[in-house]
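One chain of protein is taken out of this complex; the other chains stay put.
We just call them A, B, C and D in the order they show up, numbering each chain from 1.
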Amino acid sequence: MQKIGVFVCWCGSNIAGTVDVAAVVEAVKKIPDVAYAVDYKYMCSEEGQKLIKDAVVEYGLDRLVVCSCSPRMHEATFRKCAESIGINPYMVEIANIREQCSWVLKDVAVATEKAIQLAKAAIAKVRFNDPLHPGQSQVVKRALVIGGGIAGIQTALDIADAGYKVDILEKEPTIGGKMAQIDKTFPTLDCSACILTPKMVDAACHENITIHTYSELEAVSGYVGNFDVTIRKKARSVKAEICSGCGICTEKCPARKTPSEFDEGLRNRGAIYIPFAQAIPKVPVIDREACLKFKTGKCGVCSIVCPNKAIDYTQEDELITEKYGAIVLATGFELIDLDKYGELGYGRSKNVITSMQLERLTNAAGPTEGHLVCPATGKEPKSVVIVSCVGSRDTTERGKTYCSKVCCMYNAKHAMYIREKYPNVDVTVFYIDVRTPGKGFDEFQRRAVEEYGVHYVRGQVGKVLSDKDGNLTVFASDLNSGKHLMLNPDLVVLACAVKPAKDARKLASMLTASIDTNDFYVEAHPKLRPVESPTAGIFLSGMCQGPKDIPETVSQAGAAAAKVIGLLAKDKLMTNPCTAKCNEKICSGCLTCTKVCPYGAISGVEKEVITLNGTREKRVVAVVNEALCQGCGACTVACPSASMDLQGFTNKQILAEVDALC
Amino acid sequence: MVITEKEKAEMLSQLAATNVSHCIQCGRCSANCPVAWKMDVLPHRMVYALLNGEADTLLEANSPWKCLSCFACAQRCPKGVSPAAIMEAVRLTAIRSQGGNKLNPNELENYNDKLPQQALVAAFRKYNK
Amino acid sequence: MQKIAELMQAKAIELLESGKAEKVLAWRAGEFFYDNAPAAFSNVDACKEIVYNEFCPANLAKYLIEATKQQKKTAVFLKPCDTYGVNQLLKDNRIKREYFYAVGTPCSGMLDEKKMKALGAKAILAVTCEGDKIIVETAYGTKEFAKEDVLLDKCIMCKGNKYKIADEELGEKLETPKFTGDKFAAVKAIEAMPEEERFAFWQAELSKCIRCNACRDICPACSCEQCIFDNQDAPVAGKAAADDVEEQLFHLIRAYHVAGRCVGCGECARVCPQGVKLGLLNLKFIKDINEFYGAYQAGADATTPSPLVSYKDNDPEAEEALQRRG
Amino acid sequence: MLKDTAKFEPKIVAFCCNWCSYAGADGAGTARKNYPANVKIIKVPCSCRVNPMFILRAFQRGADGVILCGCHPGDCHYSTGNYYTRRRMALLMSMLNFMGVAEDRFRVEWVSAAEGAKFAEVMNDFVAKITALGENVKLRDLRCKK
Partner (left out) sequence: MLKITLDNLPKLLASLSELGELQVPCENKGGKVDFEKWNVEKRPRFDITLTSKSAKDLFFPQVEDLLAFKTEGKNLSIEQIPPSNKQVILMGVRACDIRSFELLDKVFLKEPVDTYYKARRENTLIIGMACSEPEETCFCGSFGINPTAPCGDVTTWLVGEELYWQANSEAGKEFTEKVAELLEQAEASQVEAQQAATKAVLAQMPLANFKVAAKIPQDELKTFNSKIWEEISAGCLSCCTCTYVCPTCHCYDIRDYAVSDNHTERYRCWDSCMASDFTKMAHGNPRKTKVERFRQRYMHKLVYFPNNNEGNFACVGCGRCLQKCPVNLNIVKVAKALEVSEDV
């Protein structure tokens, strides 16, 4: 026989002013299993709680119903109170007779009647409450940051500074990412490398940071606090521990037909190469597809010239396994392919370039040592056209529906420093809208117009033609004047849309992190949990979550780090006990549940189960990982056999409430 | 029965069957149009006029009669709007109201002789029935 | 189709002798021309009892669940439409690919002796098919029907002669009944009724139900270890109809449970001893799913996720979906 | 005070998700936005916890109206829960309509935690509509009425 105690709170006059609390007490006393019922002025007060505890002792109560304010206010209070007297906190139910009753009703009789019904429903539910115990799981005090760009570096540094071990995983031979390629940063026009490379060095030197470059994620399993990760360290063909980074091999390499990725194809690199001078680690890598030794077996120049004998053609990919408590995704972005924008002439004329190529052209460490020249002619341009929104805000299958956010500002930046360095060069920016929200941003763009005389034309470039002499003609319209324009610039710069890194989708499925239709990672809540993925223990940093500029990326990196630190600081994770639970006896193993779980918390496990007949049988059943499950209940409805139930909100509990209210 | 401008615009909208509300006025249609320099109302303005229900602007414009129906505007529109469809709608409206056929073969000599033959044939077939 | 039966016998013997299968699922003849029963053959001598004719409507796929549990490699003869059910069972992890060998078995449409009886053929003694002519010999004389009039309902809307899964195909594909109409016509007719008429229609239909569960037990999408209707802890457990409302809920829930997984095989309606037009409920869900979320055919393959475990961020809202319906 | 016995007082069950709609209901309370006592709320963690069977059971047991409230699509605390809800309930509602029963008695509404006023508005409207429809007889288990 259950012994339910019902405690009706007055909340001063908040409840008692509209609800006849004494009548509620009298009514619930008649309900079977209710062993005690009482009302009190402030049930949440110390006195009120003492009254509950005394009643538990005196009447031997084993489950409690508190008729009071919203559970969002004091459920935790009453649960704690129950726990202190030896009742499992989950044996408490709240009937919300304030927000749902006394505050929305005026008539005392009506409000009292509703309060009684709400109490009845809570009593009906509490009959089926089971003691629940939060699970505990250990937290591995190590984080993994996937991506070694500014987002990843900043996240790693912040975590490492807090005293936790961090590994950075970078697929390229060096960390640094896109920011290393950029010449100057808006809105201050300071040198990108000057602010990035110290951070790269900090990361490399940090005792808590381990960097795995030229490496990829191979496999992930586990859950928040306990991820098991396998990393594939691709073969560099160079023994990193003995290489001095002198670079002689890269100079002597005879295979020089490969366009440099770092220089956006504006010059070639050797088959053995270091992407850029400040690369970290400063260890070359052999591109086996380009290397003559690997292709033909003849060559071996690098091995001969290497003073330290660090070249190793036999090196193989290495698999490392490591445990992590948290994983940060900082996989960054790429530019879209321009294949579908043939009319803009990219690929047909060398003088039509992307903004990223322009960065390399103006960069002192770039292929032209910072001299702005037309790639086709090697001559300085006399006029430059910059085209914004190439592929952004484009709902056709050619482009991306979103605004890439950074282009308006870097277009202004590009225009401004071209005009600054080459005052005779005419710069025209074609735009649809100029979007410059941000501190000092609009002022920056206006300076480009007002101080540097950049022409801003509202209208889009239709096409860029190139005649047989390589002269460019830009067709555009000036929407403000309604004029059709034909320009003959020497250089056309396309501000093309950004998109998430290619492997974002693959990583998302490995990590069960959700992605949106554009492959950007989805945050746990767009407003309130912007740096967490919906999967516990997976965090988001930088462009991989959506277009953002460097300051935003760095702040998000810090925020993600803070979340990671908060997680790693815990010795154990208390898991929400209201998790889904599978009745293995009747689970058919169809695993429909796994398809709707947003957290990848359910998996099919082949195990021996006791069947309905009492026999033993080996079959696949759904198993819920309590550490991952957040208790939404999507699986319970997807489950055709109702073998999946949600603790704390079981089918029986909810139906008992339904029955009580109808 | 007098047809208001708004009703005319609605008819044009129905004929054009392209969602002009998607237009962000980027001007790529006008920039791409090979005969924009001959038009009094540029393609992006045609879209804007339809959006605002300015049917008379559309019907009085010479643009539809300059339009080659090459569909460059539609193909390059980032929002999937087809100014060419609006041009066609205006032309159809004009053709349907008898005598409104505005293509005069005698004017043809004024056209650039580099104009593709196919365009001429297509234009004749279309406007001189 | 006698020739096919011979091919099946030979194939069964070959599979058993070669060890490719320990058991073969096929049909065995009954007392009459039309009451062939699904049967398992594990003995080569017994294989000559395998029969096949226009009265083998049941899908043998469901018996593969047991074969999978026993981990016995089982060969199964599948008509083209049966293969959809197999894919659905695979998708639901109820059968394992390594435990069955699927033999595609041609079919030119199955016949319905109940329709023959409804058309006046009492006491059927024998049935002969001559192309599109069906000659029925009864104790009260001979009757002749056009094939299209006595095809099983599910065969009228035949999905065609392609196998969606098969390790091999037996003989040549046969021409299947051509369906050119609208398979949702009956659903649309009900949708077009006024609400009270719709209600009356379903009242009349569902009050016939005797809750025998045949519809559930034949269904290739109903394969739970324990059905919720048999689970005393589930909210809907029940054996017999308490009243008409309970029947409504039973059928609504049954259809809902297989929504997105129903391959549209029509078996539930075929086996109903009371002739309840159950298939319409399933078809309604199929129609709605197609209209709201895009065309989907359950069982066309074993991997595409069901529409009820997927979503789009611009799916129609419930009321909107209702209004959108054509 | 004597109740007006002639007036039909519908029984209405509202399933509310914990994160948005239940908070919205609290908001309605805090702002003293009145709505009729006919509405009784059952808290669920997410609208996707609501099994169509719960709704049918409510009707069977004599509810005259059932309303399901969750976060706006895209704002689900669990990211995707209400997307599944939307599909499940669209199909359920369409089927209720098909069977000629009660689809007007069932409603799905998205109410955020900030929309206390909307919560009250929706409930007022729903109660008015159900009152106009009268007693639910089609889906009610006759056993309950004996």
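In this section, contacts are C-beta pairs under 8 Å (C-beta built on N, C-alpha and C of every residue); 3 or more make two chains touch, one makes a residue touch a chain.
Everything numeric in this text was worked out from a predicted model, so none of it was measured.
Chemist: Touch as defined at the start, partner being the missing chain; which of C:39, C:129, C:186 or C:300 qualifies?
Modeler: Considering the complete complex, C:39 is the one touching the chain left out.
Chemist: Per the definition of touch given earlier, which of C:68, C:83, C:105 or C:226 contacts the omitted chain?
Modeler: Going through C:68, C:83, C:105 or C:226 one by one, C:226 is the residue touching the chain not shown.
Chemist: So one chain is hidden, and I want to know which residue out of C:54, C:82, C:112 or C:205 touches that hidden chain in the complete assembly.
Modeler: C:205
Chemist: Out of A:277, A:304 or A:612, which residue would touch the omitted chain in the full complex?
Modeler: Checking each option in A:277, A:304 or A:612, the one touching the absent chain turns out to be A:612.
Chemist: For chain A, which positions touch the chain that isn't shown here?
Modeler: Per the touch rule, chain A residues meeting the hidden chain are 30-32, 120, 124, 612-615, 659-660.
Chemist: Extract the touching residues of chain C with respect to the undisplayed chain.
Modeler: 30-32, 35-40, 58, 62-63, 114, 122-125, 138-140, 200, 203-205, 207-208, 210-214, 216-218, 226, 230, 232, 239-243, 267, 270-271, 273-276
Here is the rule we use: only the chains that are shown with their structure count from here on.
Chemist: Measuring centre to centre, with centres taken as mean CA positions, what chain is farthest from chain C?
Modeler: B
Chemist: In angstrom, rounded to a whole number, how far apart do the mean CA points of chain B and chain D lie?
Modeler: Chain B and chain D have C-alpha centres separated by 52 Å.
Chemist: Round to the nearest whole Å and give the separation of the Cα centres of chain A and chain D.
Modeler: Once rounded, the distance between the two centres reads 35 Å.
Chemist: Could you say which residues in chain C touch two or more other chains, in rising order?
Modeler: In chain C, residues 235, 308-309, 313 touch at least two other chains, as defined above.
Chemist: Scan chain D for residues touching two or more other chains and write them down.
Modeler: Residues 52, 54, 57, 74, 80, 84, 88 of chain D each touch two or more of the other chains.
Chemist: Between which chains is there touch?
Modeler: A-B, A-C, A-D, C-D
Chemist: Under the touch definition given earlier, write down the residues of chain A that touch chain D in their complex.
Modeler: 70-72, 96, 98-101, 103-107, 109-111, 113-114, 117-118, 121, 514, 522, 524-526, 534, 578, 596, 598, 630-634, 636-638, 646, 649, 651, 654-655, 657-659, 661-662
Chemist: Quick one: in the complex, what on chain C touches chain A?
Modeler: Touch list, chain C to chain A: 69, 92-94, 223-228, 231, 233-235, 257, 261, 305-306, 308-310, 313.
Chemist: In their complex, what parts of chain A are in touch with chain B?
Modeler: Result: residues 343, 389, 393-396, 398-399, 432-433, 458-463, 475-477, 479, 482, 484-485 of chain A touch chain B.
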